[in-house]
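Missing here: one protein chain of the complex. Every other protein chain is in place.
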Amino acid sequence: MDPIQIIFIVVALVVLAAAVMVVTTPNLVRAALWLVLALFGTAGAYVLLNAGFIAVAQVVIYIGAISILMIFAVMLTRRVMTDSGPQTHQTWWLPALLSAALFAGLVWMLSGWSGFEASMPAYSDANQVVELGVALVSPEGFLIPFEVASVLLSAALIGAIYVAWDRD
Amino acid sequence: MDFLTNPVDAIREWLLGLMANMPAPWPDVIVNLLGVVVVASFGLGLVIILVWVERKVAARFQDRFGPNRVGPYGLFQTVADILKLFTKEDTTPDNADKPVYNLAPILSLFSVLLIWAVIPFSKDWLGTDLNVGVLYIVAVGSLGALAVLMAGWSSNNKFALLGAFRTVAQLVSYEVPLVISILIPVLLARSMGVHAIVDAQDTFFGMFFFMAPIAAVIFFISSIAEVGRTPFDLLEAESEIVAGFHIEYSGAKFAMIFAGEFLHAFTIAVLTATLFFGGWRGPGAEAYPILGWVYFMAKSLGVYLIVSWIRSTLPRIRIDHMLSFNWKYLTPLALATLIVTALLTKILEGQAVWYQSLVMFLSNVVLFLIANEIVKWRESKKPGRQVVGQPRPVARPPAEPAAEAEA
Partner (left out) sequence: MIPLSWFLIFSAALFSIGLYGVLARKNAVAILMSMELMLNAININIVAFWRYTNPSDSAGQVFAVMVFAVTAAEVAVGLALVISLYRRRRTVVAEDINMLKW
């Protein structure tokens, strides 16, 4: 067993365990904190894939901003300090069956693909950030999706402020 | 002589020589782990000296001596403080969420120590050579906000929760000018790695402080707000919301939060010195790495002294003033500086360094003057103080001495 394989197994187990805790724990603030752990583990998975910029961007965007937003939303929308009632539907076995079937289906379908057991090609990430930057702003690259994404974020910003404004 | 000029490399060679018989990856792994321990211990050990420096400096600004009884010049005062904090009772509030309550101070100290991994202490003396170092610093700095929220919520105390909300609002707001102003050295050095930013500050006039003074000042002010020191310490001052998010912490956990804050204050001094003043650069620093470390510590301590100076001098800022200062002044100014710097960097490509520095410095001065004019114009459009009602009666002597003389 390679040390890298051991690290990957540890990271994957941490993320999956944290994800299971997110969807099952009845205490919502705990669920938000388990989500933070899952997102951290995902950043670790990105580092294993040599995508350093994406890993750090994941920590900044998800853990620095989105998790705090989720925790605020949980804390601002509860009536009492303790949660009340069951947090999953009574027919929870049906979604469980459905997601297990989806997982099995995805794995079976992908294992029939020829490139399923591919190994990592060589890659040096010395110029990774420069290439990504050039790709994002060059007209032959991805300039238009970049601009559309910024318009989307502006629209989301304005929309969120307007929707959540206290108009009484 | 070799050991004196470059102790880190000398010790490293000696350790690798000791472990030459071990199988292949282990000597490097062990030496790297020892390096991690050294950097973390350096940071934590520095807190002990920093608390003493802080108390002495604050005392001198207030025209008194400061601690001078425990040890020579009061040097062991911090040890006495730590002993006191560790022997205090370690209370946990009723109905608190125990795992989260215990994890919050650890996370708060952890997020500060992680920043020390990418700072270059001297030429080739650095933790790790990330080429996205600056973004890593921003990412790790935002973990502190999460720790504050965890601490405030798990204390099962409404005031702690309110204090935590306010703190997170301040921290998240001041991250915006921080990130924008940190992009300016990245722009000037053409790389996001911290070692590359230090390497690009070759000469004295090539220091990024001369090329982008507004960015340095905005970074400095936003970092002070991120740490939560005066004048931005509304959130944890004892006369305000009863010490804020760490009301329910006592003993060793409070010591961890306290140490994390002091270390964070020194870390922002280190970051300002590294990004804007050239870090370990100085005469003779390339040949003798130990001189580089001396310059680095001198510059960081100089900036830390300025942080202490500001703390001892300025009054606290009210929360609505603080937020309006951020969103209506710092963020637009940072964005404007970024745009102007990006334009000028492209236009002045290839000129001499002193010429670039001069033009960019002048452009920053012009931007600052324009920002001042805009602020003055905004203030003049506000309605002045209005007089409501009748003017008050004022006592006067009787009006007509001639009529009285006649009568």
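For reference, chains read A and B in written order, and residue numbers begin at 1 within each chain.
Methods note: a contact is a pair of C-beta atoms (placed from the backbone, for glycine too) under 8 Å apart; a residue touches a chain by one contact, two chains touch by 3 or more.
Fair warning: this is a prediction, and the values are worked out from it, not measured in the lab.
Out of all the chains shown, which come into contact with the hidden one?
A
Tell me, which residues in chain A touch the chain that this view leaves out?
2, 4-5, 8, 12, 15-16, 19-20, 22-23, 28, 31-32, 35, 38-39, 42, 45-46, 48-51, 53-54, 57-58, 61-62, 65-66, 69-70, 73-74, 76-77, 79, 85-89, 92, 94-96, 98-100, 102-103, 106-107, 110-111, 115-121, 123, 128, 131-132, 134-136, 141-142, 145-146, 149-150, 152-153, 155-157, 159-161, 163-164, 166
One rule holds in what follows: only the chains that are shown with their structure count from here on.
In angstrom, rounded to a whole number, how far apart do the mean CA points of chain A and chain B lie?
30
Can you tell me which positions in chain B touch chain A when the two form their complex?
25, 97, 100, 130-132, 135-136, 138-140, 142-143, 145-146, 149-150, 153, 156, 161, 165, 168, 172, 175, 191-192
Using the touch rule from the top, collect the residues of chain A that touch chain B in their complex.
3, 29-30, 33, 36, 52-53, 56-57, 59-60, 63-65, 67-68, 71-72, 75, 81, 125-126, 128-129
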